[in-house]
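The complex is shown incomplete by one protein chain, all other protein chains being positioned as in the whole.
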Amino acid sequence: MTRFNDWRDQVFDIIYKTDTKAGKAFDVLLILSILLSVAAVMLDSVERINERHGTWLYSLEWFFTVLFTIEYFVRIWVNPKPFKYIFSFYGLVDLLSVLPTYIALFIPGMNEFLVIRLLRVLRIFRVLKLSTYIHQANFLLSALNSSRQKITVFLFFVVTLATIFGAVLYVIEGPENGFTSIPKSIYWAIVTLTTVGYGDISPHTPAGQAIASVVMILGYSIIAVPTGIFTAELANKMQKEGLTFKRCAGCDKTDHKAIATYCYSCGAKL
Amino acid sequence: MTRFNDWRDQVFDIIYKTDTKAGKAFDVLLILSILLSVAAVMLDSVERINERHGTWLYSLEWFFTVLFTIEYFVRIWVNPKPFKYIFSFYGLVDLLSVLPTYIALFIPGMNEFLVIRLLRVLRIFRVLKLSTYIHQANFLLSALNSSRQKITVFLFFVVTLATIFGAVLYVIEGPENGFTSIPKSIYWAIVTLTTVGYGDISPHTPAGQAIASVVMILGYSIIAVPTGIFTAELANKMQKEGLTFKRCAGCDKTDHKAIATYCYSCGAKL
Amino acid sequence: MTRFNDWRDQVFDIIYKTDTKAGKAFDVLLILSILLSVAAVMLDSVERINERHGTWLYSLEWFFTVLFTIEYFVRIWVNPKPFKYIFSFYGLVDLLSVLPTYIALFIPGMNEFLVIRLLRVLRIFRVLKLSTYIHQANFLLSALNSSRQKITVFLFFVVTLATIFGAVLYVIEGPENGFTSIPKSIYWAIVTLTTVGYGDISPHTPAGQAIASVVMILGYSIIAVPTGIFTAELANKMQKEGLTFKRCAGCDKTDHKAIATYCYSCGAKL
Partner (left out) sequence: MTRFNDWRDQVFDIIYKTDTKAGKAFDVLLILSILLSVAAVMLDSVERINERHGTWLYSLEWFFTVLFTIEYFVRIWVNPKPFKYIFSFYGLVDLLSVLPTYIALFIPGMNEFLVIRLLRVLRIFRVLKLSTYIHQANFLLSALNSSRQKITVFLFFVVTLATIFGAVLYVIEGPENGFTSIPKSIYWAIVTLTTVGYGDISPHTPAGQAIASVVMILGYSIIAVPTGIFTAELANKMQKEGLTFKRCAGCDKTDHKAIATYCYSCGAKL
């Protein structure tokens, strides 16, 4: 029994960790399988390819589905806390990666539903979570997190601007120039303010073009705001990396300058 | 009479402040009403929805109009300085949020005029003004304010560039390629310089495309200017926020943390 | 004679300077005249307006032309170094602002040539040169100047990228999809790389769309480069403003830290 548990622990290490040779090999194989299966799903949606290689891609899809299903049950089986895994974010993604294929077998004609399988692409992040890149990702996320409130304020401001300018253009241009409703006009305002500019709807009257020009210059200028927020936060964080985190014996403060010899808070020698 | 005034003060606290439980509940209800009424105005402008649910949306509109009218008069009544409120920015927004519905009753056929009701969306900012987000918004606004002059210079430069390049393309491309007048050509130059690029007007001659390429690369590069201005200002503000500039008597250091009571370098009391 | 020279000096002060009341009034009038005459030139190019108000705009144009001609000769007359003025940048702009109108009188049918009058817009910068905004403009220009070399390297890199990707798309898409020649394909690459995206030419083959995606992501990412260059330079310049420019008696160095008490170069007390 102990021997069996040992074996299970080993499988756990291979599947969930990356510090062993077998663990790394498993991760590489997993990423390859995910990319291949995602590519298969994508290509299958191209009509011309589907017509020619449909059967072949269908077999490939079932091969990966069975493979991922086995992996899913092994993950449950070797995990000491299986339920925590099942209801975790990655547990649900793993389930949603295989379920649609089985469901489509029983309920045909729901091809669009099969697109959910593309969530497989998220599984790559699990492997990434363990790699050296995760430190960088965390660094970026923590900077984003610090600037969360500022960016929310900015987004709220952008949406308000889009609403008001959309309404103005709706009145000026009217349905005859493609601004058929307020929501559609707001859609146009967002397309313009973010400098995307599809051109599917565009102002035709001189007044509309003048106001659109203002919206464009505004959008072009205020892109400085999220960029400024994030850059300043990031620069701040990088600078902090130049701090030393010696704990002061006197007051427990840990964010001292790298060159400090005395605690800035209680004056004790560090 | 005092009891009555007490009651009025309580209503004032609920409507204008957020530190009581009732005040917070009122704010949440207000935001919900605003969002719902704005959504109703928007949906009403979609022809297909208007045809089906027009009557229902009309009732909803009147419900919110009456609600906001009552709120408007209560605000005037409980405010110790009613006239200051009436002629304040939010007072006017509150009035413009309800007036169009009444006017449309007497003067029919002015549906476009009803769009003014969308100014209701600005009322959300009043609630926001009292929240924790306002500190962040003020921070951003103060950074924008510091860089106001620099950004004005930049915008003036962009408009001049657009004028000159617009005129050049007007001469090169001419009316046969969509550049029918100088104002329209300037509109094209702004569309291009801000990297929006609708494609409703675009150069067709080789010379026009060559100059348009210059305009694009220019627009792509000079977006660095507002971004740089705002970022540098913001980084500056953030850095200053965490620092105090007390001079240490012991070692002349001046860049101490705002919370420091001892010099980090020589341990002297600040 | 002295009285006459006195009078000329006074006119010189009014026209060329801004520190007197009359000088400021003149500047405001000048800016208004420039803006009005520029607006007249623009409106005149709109066919519908030209048909209705052509005669009126023609008179207005002559009014401003005569006004600016008088101003031009007065500037020459009161300037102690008239030739330096005539061949200066603003002198030439002043001449080009009025010359086309006269030439068009003798050589009719050259309406496109009249567009040169729009250079009048540049005359506004002269007034601006003397205002408080000029400090900010100089600050921005000096930061741009410091990063000139880095930005040149970047632009060269962008043009090379556009050439190579343009050529690749020319081969992949070919004339049947709008990529009729290499210069036109390079134009497409610039439109894409700068995120303008007119959509007048766009890839239709899967391979073309895949490579276009790479170009877009590249363009979206490398916009960081000019922005980074300019921002870092600007932040640098702002920081330097925190320096003190006391001249060291020992070695003439002037860029000391604001908190410095000794020269960093020769050790002399500041």
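Should a chain be cited, it is by its letter among A, B and C, assigned in written order, with residues numbered from 1 in that chain.
As a working rule, a residue touches a chain if its C-beta (ideal position, glycine included) is under 8 Å from a C-beta of that chain, and two chains touch if they have at least 3 such contacts.
Fair warning: this is a prediction, and the values are worked out from it, not measured in the lab.
Undergrad: Using the document's definition of touch, tell me which of C:26, C:139 or C:154 contacts the absent chain.
TA: Considering all chains, including the one not shown, the answer is C:154.
Undergrad: Using the touch definition up top, pick the residue from A:70, A:140 or A:207 that touches the left-out chain.
TA: Candidates A:70, A:140 or A:207; residue touching the omitted chain: A:140.
Undergrad: Given the full complex, what residues of subunit B touch the hidden partner chain?
TA: Touch set of subunit B with respect to the missing chain: 46, 195-199, 206, 227, 231, 251-253, 265-266.
Undergrad: Touching the missing chain, which residues of subunit A?
TA: 38, 41-43, 45-47, 112, 115, 118-119, 121-122, 124-125, 128, 132-133, 136-137, 139-140, 143-144, 151, 154-155, 158-159, 183-184, 186-187, 190-191, 193-200, 219, 223, 226-227, 229-231, 233-235, 238, 258-259, 261
Undergrad: Can you list, in ascending order, the subunit C residues touching the missing chain?
TA: With respect to the unshown chain, the touching residues of subunit C are 149-150, 152-154, 156, 160, 163-164, 167-168, 170-171, 174-175, 180-184, 186, 192, 195-199, 202, 206, 209-210, 212-213, 216-217, 219-221, 223-225, 227-229, 231-233, 235-236, 256-257, 259-267, 269.
The definition used in the following text is that only the chains that are shown with their structure count from here on.
Undergrad: Are the two sides of the subunit A and subunit B contact the same residues or different ones, given that same means over half of the numbers occur on both copies?
TA: At the contact between subunit A and subunit B, which are copies of one sequence, the residues are largely different (under half shared).
Undergrad: Find the geometric centre of each of subunit A and subunit B from their Cα atoms only, then give the gap between the two centres in Å, rounded to an integer.
TA: Between these chains, centre-to-centre, one finds 28 Å.
Undergrad: Express in whole angstrom the distance between the two chain centres, defined as the mean CA positions of subunit A and subunit C.
TA: That gives a centre separation of 41 Å.
Undergrad: Could you check subunit C for residues that touch two or more other chains and list them?
TA: Answer for subunit C, listing residues that touch two or more other chains: 46, 195-199, 227, 231.
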